[in-house]
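Working notes, beginning with the structure itself.
As you look at this complex, bear in mind that one protein chain is not there, while each of the others sits in place.
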């Protein structure tokens, strides 16, 4: 299994903050999605191409643990890694940190490979599997 | 041209409010979209069916004038009407008001009829035109 | 502990659907939030008043299991109940179902009571506790 971890930097945009003055918890799902897509790109897999080739990767599970709030204009980092995969599913884990390493949140997401036409789960296509197992 | 105006009630959800404590201006586009889709439904046109039949209605212009802020849990009304249409384009106008008629915002959106397959503008399909001209 | 469960009906709006043609997974967090706020309202607690009185309830954990996709214009129901609470935290569980009882998703969220001024966790205020234990 690929041990590769990638790190993506984000800055909090104004509209992501709620009236408590902190980033709304739902926004984290977007940070994770963008990080996951960059993780794939880093392996040479463009998610846009996958979908064009008829392979979807919908989410089947998400869990997020919020440790410290984020505020408007904060910079932070998302560390993403592949933690497990079997034939149909792949799980990514994430760690969100401030620049000084303060833990912001941890998260996991599980995705399934799906055929875009028949809308059924499929086994991980070999050319992706190759990337994952390098 | 159909003079029909419909009114849809909304309540502000928590995540729609920004750190100024007011509904974020971008959220209004969603209120308009939902109102417009209800306007069509009220004429007997389900937008979901339109897309399934290969007709898209992407937006080409939007303008919104914000008069009074909306806050979390506020109830308000969107009055929607068709203000003009020609072969390719249709324009809706909106008026957002509180229950006591206080004006919240006015808005206009222009949409184009588009063929989903060739992704080109098309003339308003006759069965829609019939609804518009009643 | 309050055994009360409430059910809230939703309809999928156009902007909530992604290019897979299904409701984007992050949108579910908004459905849960709105359901939770209605659950509180049903007990006589207006969340807007809580915040005005200096009590915040930020999320500390969320987990969602996606079973079936939702599409544009689908109607569905969110069943919400309080599943546990201690001095500082409260946990809600959710079950999303179509009208024919098809399971769409299950979810849990954990929230903490927080003082808006000092931004520290506080024990559940007695007037809320009374509602929870009825």
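For clarity, chains are labelled A, B and C in written order, and residue numbers in each chain start from 1.
The definition used in the following text is that a residue touches a chain if its C-beta (ideal position, glycine included) is under 8 Å from a C-beta of that chain, and two chains touch if they have at least 3 such contacts.
Treat the numbers as computed from the prediction; the structure is a model and nothing was measured.
K.L.:
With the missing chain put back, one of B:62, B:98 or B:121 would touch it. Which one?
P.N.:
B:62
K.L.:
Which residue numbers on chain A touch the omitted chain?
P.N.:
Chain A touches the chain not shown through residues 13-15, 29-30, 33-34, 37, 46-48, 51, 71-73.
K.L.:
Using the touch rule from the top, list residues of chain C that touch the missing partner.
P.N.:
These residues touch the chain not displayed: 14-15, 17-19, 21, 24, 26, 72.
K.L.:
Please output the residues of chain B touching the missing chain, sorted low to high.
P.N.:
19-20, 22, 25-27, 29-30, 33, 51, 56, 58-66, 69, 116
Methods note: only the chains that are shown with their structure count from here on.
K.L.:
Roughly how far is chain A from chain B, centre to centre by C-alpha average, rounded to an integer in Å?
P.N.:
Result: the chain centres lie 33 Å from each other.
K.L.:
Mind pulling the chain C residues that touch 2 or more other chains?
P.N.:
29-30, 33, 51
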